[in-house]
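Removed from the display is one protein chain of the complex; every other protein chain stays in position.
Chains here go by letter, A, B and C, matching the order in which they are written, and residues are numbered from 1 within each.
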Amino acid sequence: MVAIKRQSPVQFKVSPRNTEVRDNWTVALEYDEEGRGPWLADLAHKTRWDLQDSKVGEQRPCDLAVPATPGSCTFANDTLVNRMNRTQTSVYHLGAAAPALPDFAGYTDVTESTVFLALFGPKAFHIAEKLSALDFLDPAKQAPFLYQGPFCHVPCQIVTLEKAADGSGGFLLTCSRGYGDSMIHAILEAGSSLGLRPAGENRFSAWIRGLQE
Amino acid sequence: MFWKSKPLWGSKTRLKSNYDAVIIGGGLHGLATAYYLAKEHGITDVAIIEKRFIGFGGAGRNTAIVRANQRTQYNVPLYKEALDLWPVLTKELDYNLMFNNCGNLNLMHSEAAMKSARMTIATAQFHGVESHLIDAKQAKELVPALNISEDITFPIHGAMFHPPGGIVRHDAVVWGLAKGAAKHGVHIHQHTEATAIHTEGGKITGVTTSRGRIHTPRVLISAGGYSAGLIYQMLGIKLPIAVLTIQAMVTQPLKPLLDHVVSSGAYHCYANQTLKGEIATGAHMDQWPNYTTQNTAHYIKHQAEALSDWLPCLRGVKFMRIWGGLADMTPDMAPIMDGNDHIEGFYMDCGWGYFGFKSCSAVGKYMAQFMASGNCPDMLKPFNLRRYENHQLMGETAELVSYTPNN
Amino acid sequence: MALILTCPVCGKRNGYEFRYGGEDKGPRPAEAGLTPAAWCDYVHMNKCTAGVLKEWWFHRDGCGSWFTTWRDTTKNLEVAQPEASK
Partner (left out) sequence: MNRLNQLPTLRITPSEKLSLNYRGKTVQGVAGDTVATALYANGVRVFARSLKYHRPRGLYSLDGECSNTCMDVNGVPNVRTENTLLKDGMVVKEQNVKGSADRDWLAFIDKLDWMMPAGFYYKTMHKPAAVWPVAMKQIRKAAGIGVISADYQMRGQYDEMFVKAEVTVIGGGAAGMSAALAAAESGQRVVLLESRPHLGGCFDYRVSTTAEGTPLYQRARELAKQVEQTGNIRTFKHTSMVGAYNNNLITAFQVGGATDAFTERYIEIRSDSVVVATGCIERPLIFDHNERPGVMQVGCAHRMARTYGLLPGSEAVFSVGHDLGLEAAVDLFDLGLKINCVADIREDGQNPELMLALAERKIPVLKGWVAAKAHGGKKVEKVTLSTVEGTVNRQFPCDLLVASAGLTPVTGPFILAQAKMGYDSLTGYFLPTTVPEKMFPAGRLTGVNDPAAIEASGRLAGLKAATAAGADMGNLVAAAEKAAASLPGPQRGCKLVTAPVKGRKSFICFDEDTTIKNIKQAIEMGFDVPELIKRFTSAGTGPGQGGIPGHNLPLFVAKYTASINTPVPTTVRPPLVPTFLATYAGYNHHMFKHTPLHDSQIKDGGIFRNIGVWQRARYFSDDFDCKEEILNVRNNVGILDGSTLGKFRIHGPDALKALQRVYVSDMSKLKPGRIKYSAMCNDDGCVIDDGVVVKLRENDYYLTTSSARAGQTVEWIRYHTRFDGWDFSLVNLTDAMGVINISGPNSGKVLAKVIDIDLSSEAFPFSGYQEFTLKDAIFVRAMRLGFVGELSYELHVPASYTQAVWDMLKEAGAEFGIRNFGVEAQNVLRMEKCHVILGSESEQRTNLLDLGLGFLWDRKKADAKTVGAVALRQAEKDVGRLKLVGIRMEDDNRPARDGALIVDNKVRGYVATMRKSFSTGQAVGMALVESQLADTGTRLEIFEDECNGVRLYARVVAMPFYDPKGERMKS
């Protein structure tokens, strides 16, 4: 009998110490020797929505405001709302569970469409600058903010949640699901000399909890 | 010494107010056309108007690769004739064009590419041009530096091997043709800019240049990448052309490593070794119109990445110099040679993209015939401008060209 | 040569994030009575201006907008702020 389980687009070479099954996903909670950062966490199981409408600014996903200008984000209640362009917004649910897709035609569940990663901790942006020419540490930008642009040659949505001039902080990255293997390989290679290690959901949750306090 | 130096292409002459023919552009096509007009058709009263110096444009910035393994039956005979002309011209011009017919390998990276290579090879063979399909192992025997393993972006499945192709010293062709044209009486006016073309009643009457006005019944624009812009600006004729910058580079000189020209469509890359020992390599174009001949950081990196895949030993070699030139691309990757159509006495020879060098000798010959007689030679007829509105694209490329979303 | 374009949504970005979409030739002509020459003029023909040109670009690696901008083809530099397509 085939087990009904879901597969992430991303596989780390090390196995997690603790896992939890949630909605048929096997969620890694913690890895052995996660180190002192930077960390890379697989968030494939976190629900993402695409919301498009000619009046997208008037929508209130999860009762949150859609930011007025593209590139801006609303971050509260473990939910991130990212304004992409005139008519489009992405919604990331970063908590343990996500609400059902609202009954409005503009929503599409795109959880399955993308790789979803968090890269955070010390030197997170020193890894990023080896893979992308986007200016994550632009002093004119306040976290959180959204970039839509290439990361390791692949078009991505990248939300910077925290940043400091020394390159520490962290960001979320989504790209087409098919690039999972290539993207993980590239990020881990770029991060190897800076101590990048896989991390479980616990560490990610602690990080974003801290950001929302 | 046993020869005395004298100016190769004649002493500087004054610009006359009348010429039988004016050619705008002192590149390979203009020089070759002038040479043949003077030598074969007795039209020696010809002025070449060149804004900079001869060979400034594509003539001095090309791949130097020559071959006759194009895709369609319209192109193959033209390029075959061009290929056959190199030894002839070397003799006629008494100038060593340094034709190295080392043969070309065009790498194929998929089953689909092998299939389209077969069609191209059959077309060559049908027209008496030597060309063969070889597998990856045979390709490696010819070019031992090739990486035929599977773990590269585009693994090599085989190659189209075209022994009669090779490399010609491009500067020598410029200087040799200039020498030959000047010998037959052609005036080469360098540092002279054509600013206007005059017509009366649908006929060409003259050209204004930065050094004065010329009366003439015939004008050819063969200004390489600058042609399309000039034709629109001076005559209001729009062309299906996009002018892109194409780049090339050389490595530091090495002892013999590559005995053939090798190219790869999938990698947008060719490599050959010059007589001086440098590995000359290039091919990429930024996909937007651009009259700068500047190079880009993006491309030199891309080229290194590509060569790291398929000629990995070159990772231990250094790039020494990169430069750019213009490529006037048409939607079907075939040139436009036309004349006496929209305006009597007006001829154009453009849209060569990156094929202008390898074709120049034969095109000069036929364009001269066209201009001397006023009638388009059969060889050039398929290259008329009207094919685009007649929905008769030439099919020189099988793939959709993607420089605009029109395709 | 390094092209930087100003996307109306994302701001200044590396030119390689974009795809060129041709010289601006205005809206699609109506089908009725379109001659082959007029059709060809719209579809294939270009002015090939050596100078400033209004042209279409698509932010392929970014927000996915089509927009027009003015660019000097002799310098490969943007010359004014673009306008977003509606």
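As a working rule, contacts are C-beta pairs under 8 Å (C-beta built on N, C-alpha and C of every residue); 3 or more make two chains touch, one makes a residue touch a chain.
Since this is a predicted model, take the numbers as computed values, not measurements.
Novice: In the intact complex, which of the presented chains make contact with the chain not displayed?
Specialist: A, B, C
Novice: For the chain left out of this view, which of B:15, B:133 or B:148 touches it?
Specialist: Residue touching the absent chain, from the options given: B:133.
Novice: For the full complex, which residue in B:13, B:210 or B:252 touches the chain that was left out?
Specialist: Once the missing chain is taken into account, the touching residue is B:252.
Novice: Which chain A residues touch the hidden chain?
Specialist: Touch set of chain A with respect to the missing chain: 1-9, 24-25, 44, 50, 52-54, 87-88, 105-106, 108, 110-114, 129-133, 135, 137-139, 152-154, 165, 176-183, 185-186, 189-190, 192-193.
Novice: On chain C, what residues meet the omitted chain?
Specialist: Looking at chain C, the ones touching the missing chain are residues 1-4, 19, 21, 26-28, 30-32, 34, 36, 39, 42-43, 56, 58, 60, 64, 66, 75-77, 85-86.
Novice: I need the residue numbers on chain B that touch the omitted chain, in ascending order.
Specialist: Residues in contact with the chain left out: 1, 3, 5-9, 53, 55, 60, 72-73, 87, 90-91, 94-100, 110-112, 115-123, 125-126, 132-133, 144-145, 152-155, 169, 171-172, 175-176, 251-257, 273, 275-277, 294-297, 300-301, 303-305, 307-309, 312-323, 332, 390-395, 397-401, 405-407.
Everything that follows uses one rule, which is that only the chains that are shown with their structure count from here on.
Novice: For chain B and chain C, let me know how many angstrom lie between their CA-based centres, rounded off.
Specialist: The mean C-alpha positions of chain B and chain C differ by 28 Å.
Novice: What is the distance in Å between the mean C-alpha positions of chain A and chain C?
Specialist: 33
Novice: Going by the contact rule already set, what residues in chain C reach two or more other chains?
Specialist: 16
Novice: If you look at chain B, which of its residues touch at least two other chains?
Specialist: Residues: none.
Novice: Which part of chain A faces chain C closely enough to touch in the complex?
Specialist: 70-71, 84-86, 88, 133, 147-150, 155
Novice: Once bound in the complex, which stretches of chain C touch chain A?
Specialist: By the definition above, chain C touches chain A via 9-11, 13-14, 16-17, 59-65, 84.
Novice: Within the complex, which stretch of chain C touches chain B?
Specialist: 1-3, 15-16, 19-23, 36-37, 39-41, 43-50, 53, 55, 58, 73-76
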